[in-house]
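To keep things clear, I will list the structure first and then write my remarks on it.
A single protein chain has been omitted from the complex, and every remaining protein chain is retained in its original position.
Right, chain A next:
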Amino acid sequence: MQFGIFSVGDVTPDPTDARTPSERERIKAMVAIALKAEEVGLDVFATGEHHNPPFVPSSPTTMLGYIAARTERLLLSTATTLITTNDPVKIAEDYAMLQHLADGRVDLMMGRGNTGPVYPWFGQDIRQGINLAKENYALLRRLWREDVVSWEGKFRTPLQGFTSTPRPLDGVPPFVWHGSIRSPEIAEQAAFYGDGFFHNNIFWPADHTRQMVRLYRRRYAFHGHGRPEEAIVGLGGQVFMRKNSQEAVREFRPYFDNAPVYGHGPSLEEFTEQTPLTVGSPQQVIERTLSFRETVGDYQRQLFLMDHAGLPLKTVLEQIDILGEEVVPVLRKEFAIGRPADVPDAPTHESLRAVREVSAA
């Protein structure tokens, strides 16, 4: 099973001292977080993609390329790549380029993006969100799999005899996840192609996540990719840890109370009860995370959101230390217990290349 970090890349003032990091500081902080993830033995770093303040990561492959040069094992991913407003041709090129630079340590998570104005800023219409996701992704797949593409669709100019360069590394396109919180059409899309399905799982009650994953697994089997248990599932999660839970709650509360995404609504206690947010000791985080398996079945990837709510970099790095040293080693061991042998790992460049070589032979 893979464990990692995903970052939204928001610039949020620290409510305890009202200090707001500069964009440069925040961008460098995201890189430091990725490097720390590799240092403590995590498997994945995924960056968000946004095109409006207060978010900094508008250019994911620039950031991931830089991180690729400074890491050796870490798998680089996105959370999410906007399949609606990006030109699929540019996605095909950018991520194939990144694959070569990172020696295959790349996968992507597709998402639609839910910020209304971003669509018109990129020449699109949010009401066509699902249709854009369908058409653009279908084209992206062809660009990675066919050397010469002639194509016509509704949302971009036609292509005649187009070759997307560079070609994917070893002829193996990056593995793709589809992220969705509540659109069954996206679970269906992931199932149709036999791709991975990621539920961010962070702002919604577990029962909702359970239903979406169940739907994806059943449709995955329906489309003939294997049994429901063999589908590729990823989950998000968010935690704040200190040695004992009172300390964690005391330190995190001002961040929770003032965070743009959580604050000024339910209390920290209500929110941790109703959603997967866990604020407490490493042991509590271990127990909560292990319970996700009861919700969605044995799964392949667990990403944690650690740099949220305006937490300073120093604190975030401490959190990742705890995650890598005290939490993930236990999770690896516990998740392996009772895991049926036919539950696959998440595909990687190596595993996909091996499959390709077998089928070519």
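Observations, loosely collected:
Keep this in mind: a contact is a pair of C-beta atoms (placed from the backbone, for glycine too) under 8 Å apart; a residue touches a chain by one contact, two chains touch by 3 or more; residues count from 1.
Keep this in mind: contacts and distances are computed from a predicted model.
Of the candidates "Heme exporter protein C", "Ethanolamine ammonia-lyase small subunit", "FMN reductase" or "Phosphate transport system permease protein PstA", the chain left out of this view carries the UniProt protein name "FMN reductase".
The hidden chain makes contact, of the residues A:T62, A:Q246, A:Q274 or A:S291, with A:Q274. From the options A:F122, A:F155 or A:W204, the residue with contact to the chain not on display is A:W204. Annotation: of A:K36, A:H50 or A:K134, A:K134 touches the absent chain (contact as defined above). Only one of A:F122, A:F162 or A:F192 touches the absent chain when the whole complex is considered: A:F192.
Mapped onto chain A, the interface with the missing chain covers residues 134, 137-138, 184-185, 188-189, 192-193, 203-205, 208, 211, 214-215, 218-219, 222, 262, 264-266, 270-271, 274-275.
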